[in-house]
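Of the protein chains in this complex, all but one are displayed in their positions.
Order of writing sets the chain letters: A, B and C. Residues in each chain are counted from 1.
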Amino acid sequence: MSSDIIIHEPFETAARQKVAVPFGVWSFLATECLFFGGIFLFYAYARWHGGEAFSAGAKETDIWFGSANTFILMTSSLTMAIAERATKEGLVRLARWMLWATIGFGLAFLVVKGFEYRKDISEHLIPGPHFKLEQGPAAQFWAFYWTVTVTHAIHLTIGLGVVGRLLWIDRRGDLAPHATTAEGTALYWHLVDIVWVILYPLLYLVGRP
Amino acid sequence: MTPEQRRHLIYAPLRIWLGLCILLGLTATYAYLPHVPIKPIISLLIAAAKGALIVLFFMQLRKAEAIVRLAALVGVIWASFLFLFSFADFLTR
Amino acid sequence: MSPNTQEGIVDRELRSPSYLQNGTTIRSWLLTTDHKRIGILYAMSITFFFFLGGIAATLIRLELISPTGLFLTNDEYNRAFTLHGIVMVWFFLVPSIPTTLGNFLLPMMIGAKDVAFPRLNLMSWYLFIAGGLLTVLALIAGGVDTGWTFYTPFSTLYSNSHVLLAAMGVFVVGFSSIATGVNFIATVHLLRAKGMTWMRLPLFGWAMYTTSLVMVLATPVLAMSLLLVVAERAFGLPIFDPRSGGDPLLFQHLFWFYSHPAVYIMVLPAFGVVSEIITCEARRRIFGYQFMVYAMVVIAVIGFMVWGHHMFVSGQSAFASLVFSFLSFVIAVPSAIKVFNWTGTLYRGQIRFSAPMLYALGFIGLFTIGGLTGLFLASIPIDVDLTDTYFVVAHFHYIMVGGSVSAFFGGLHFWWPKITGRMYSERLAQFAAISMFFGFNFTFFPQFIMGWMGMPRRYHLYAPEFQPWHVMSSMGAVVLAFGYAWPVFYLGWSLFKGQRAPDNPWDATGLEWQTRSPPPKENFDRTPVVTDGPYKYHPQDSTPHEVEQAQAPQVP
Partner (left out) sequence: MPPEASTLAPRIDHLMLILVGMSVLIVSLVSALLIVFSIRYRRGSTAKRGRLPEWVSREIEIGWTAATFFVALFIFWFAAALQGAQYKMPKNAMEVHVVAKQWMWKLEHPNGRREINALHVPVGVPVRLVMTSQDVIHSFFVPAFRIKQDVLPGRYTEAWFEAKEVGTYHLFCAEYCGTDHSKMTGGIVVMPRAAYARWSRGVDEHGTLAQQGAQLFRQLGCTGCHGQSARVRAPSLAGIFGRRQPMEGGGFKVADEEYIHDSILQPQKDVVAGYTPVMPSYQGIASEDDVVRLIAYLKTPNGGSVE
């Protein structure tokens, strides 16, 4: 255990300061929970109201892209978890490698997502005048698909930014005293993963086979 | 790296990751089985289980301080208000 | 609480400089992480937006003098009231007390050196400015005409104004709210001074805590609903579009899930401010401290379950309306408790009618009227008649302007000596408080009557029988405008020429008064230790009278 945590200005004790970052990040995650809760409410309404036509729209998603991305993101969560624990233990080398792996998996996710978008676009799955399916609940499904996946991708990109920041801290000096920063970063990264885990059955498993 | 560290750093997360992969396989398979009931519910339950694994172990909520757990819980409870009252309208029109 | 005044003979020059003298360059202000300076930055920004929203209000009240309109076209009028709503709600009322007085005082009241995340605090201000710029840009580009409610499908499919810019402005400013909320929650949880237990927290601290809870849990839903509006409007994705099976009521559910609790974001801080002022100016412990705390917590929680009372005529199901109506009546109870307890606090006190006290007393009266008319709107049959009329306009102005803004001005005066280190002219301030109270009633009471007569809101051409009421209202607005503008002059004067303020001019017990005026950067010269509950104006089992007598010989 690295004990030499730097006490910042408002805090008097290390114990309080240690809990501050997880507590603050978790409060922010509660915010995120309601943020995505809003769009999930739209999904629940559209699926309940749209019935079969909604599922007909959902059938068009490509489960291979979706499953591959779920796997990639889960694995990035694994590397992130190891990185965070290694930082706490002071194993900076391992942490560094795992952070790079996390960034790699995150980028891989975005690349796969890009290919999936290309396929969706080529199949005219964007609601509008050239939409492949009937206007109506099927179009609502695709409205949800685009909005939520883009929002998620933005979250992931921000995640890449904060992980990158950890690597930058590492480059400038010692990562070990910044264990709480690593913890906060990891919490955020895992949340992005959880959102995707919940999206997976909503986007890729409806109306199969 | 001590064996203790290895267990804590590598094996424990790996086990969770393995669990996640198994659940992923399960949910995808179940969705494609013909003639099985309550597909949406099963798929959501598995998603919830995966989420729980990540929250409890990767995010270490299991070992977190009480106030941190409270913060985590509050988000879910409040989101349930949103769903509960909105559907109190949708379902009774 | 332990007053650590009487530090002995410490030379003023030897002590660390006050937060105002600690760096005087613009850069030292723009990059500050000192919660007090951020409070000042916020105060300047919201003052700008208050007067921007005020200009829109002036245009509206002028236009409404004549039933056929005076000088605005239909579109211009629609843009004026939309601007008034958006600016006043998101750029003034929601941030008003928390980001100025809250930022400045919360850490001091709990005996901390700063908020838990000082850099996040600064970021929150920059987000506020960014959101504000986007909104001002929407205004310069030609304005928005959706009303502050952004109802779909009008906002997404039909409006020909700059909805996207405004929605993005509000989206961004929402995150500034969330940042402040997260910060305050962590601050109250983690940075209370030694001995400051939850039940010793001043009510202002509780108010900030419950407000932050609402900010953190409600604002993201607003953010998502605006994001969905942007997705539908900018990219044509059918989300609320009824032609694709979308439900316009879905937007209303999402919107009011935020916007009803937002009312509590505006009024809970006011509860806190008023509790501090009344106890100090009546020299009395707060009546029923625990009930006051529970009332705020209950309001913050149940406040999330009553949003449907905005939707009784929207086509919501009768069952849902009934549930929302019931919960709206339930939430009236804690509000009533608070009013009774403030009144009870005056009993057997030593009341001083300073300007802050006048504002606080005005608050109680106006909040009571606002709250009671809320019961009218919670009763479904009456709401069906009164909703979307001027009755509603009057009701929420009583709560948000009569209530919150009065409290904000009261708090501003009360803590002015602490914040600036200068005294203001008591006489002029009392005059401002009284003119604000009367001006407010002249402006908004007629609106109850014309609402009851059937005058719909957001109309600038109206049936002639409503004209007398509109004229009365506009005349009242002149007095009200004076009440708001007047403090700018004497407070501005006080900044430069005012008498130097002593550390504790009101002889108050809060920790923030036990340090210097203006406080040093780290708030306290000596870290405070708390040994007793708040509002120790007299011993628990004694009376102010006895205290007065006991102290009498010592007073020079």
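Keep in mind that, in the parts below, a contact is a pair of C-beta atoms (placed from the backbone, for glycine too) under 8 Å apart; a residue touches a chain by one contact, two chains touch by 3 or more.
Treat the numbers as computed from the prediction; the structure is a model and nothing was measured.
The chain we do not see here touches A, C in the full complex. From the options A:P137, A:G159, A:G184 or A:P201, the residue with contact to the chain not on display is A:P137. When the missing chain is restored to the complex, the residue among C:R352, C:R427 or C:R526 that touches it is C:R352. Which of C:S45, C:T135, C:T389 or C:Q447 touches the hidden chain is settled by the complete complex: it is C:T389.
Of the options C:F235, C:F376, C:F438 or C:W493, the residue whose C-beta touches the omitted chain is C:F376.
Take subunit C: the residues that touch the chain left off the picture are 74-75, 77-78, 145-147, 149, 151, 153-154, 157-159, 242-246, 248-249, 282-283, 287-288, 291, 313-315, 318, 321-322, 325-326, 329-330, 332-333, 336-337, 339-341, 343-344, 346-353, 361, 364-365, 368-369, 372-373, 375-376, 378-382, 384-385, 387-389, 452-454, 456-463, 541-546.
Listed for subunit A, the residues touching the missing chain in the whole complex are 50-53, 56, 134-138.
Following the convention adopted for this analysis, only the chains that are shown with their structure count from here on.
If you average the CA atoms of subunit A and of subunit C, the two centres end up 35 Å from each other. Centroids built from CA atoms put subunit C at 39 Å from subunit B.
Between subunit A and subunit B, the centres computed from C-alpha atoms are 14 Å apart.
Along subunit B, residues 67, 74-75, 78, 82, 86, 90 each make contact with two or more other chains.
Counting partners per residue, subunit A has 19, 23, 27, 30-34, 37-38, 41, 45, 49 as the residues that reach two or more other chains.
Subunit C contributes residues 33, 107, 112-118, 120, 178, 181-183, 185-187, 189-191, 216-221, 223-225, 227-228, 231-232, 235-239, 243-247, 250, 253-254, 257, 527 to its touches with subunit A in the complex. Remark: subunit A residues 19, 22-23, 26-27, 29-34, 37-38, 40-41, 44-45, 48-49, 63, 67, 70-71, 74-75, 77-78, 80-82, 85-86, 89, 91, 94, 186-187, 190, 193-194, 197-198, 200-201, 205-206, 208-209 touch subunit B in the complex. For subunit C in complex with subunit B, the touching residues are 189, 217, 221, 247, 249-250, 253-254, 257, 304-305, 307-308, 311, 315-320, 323-324.
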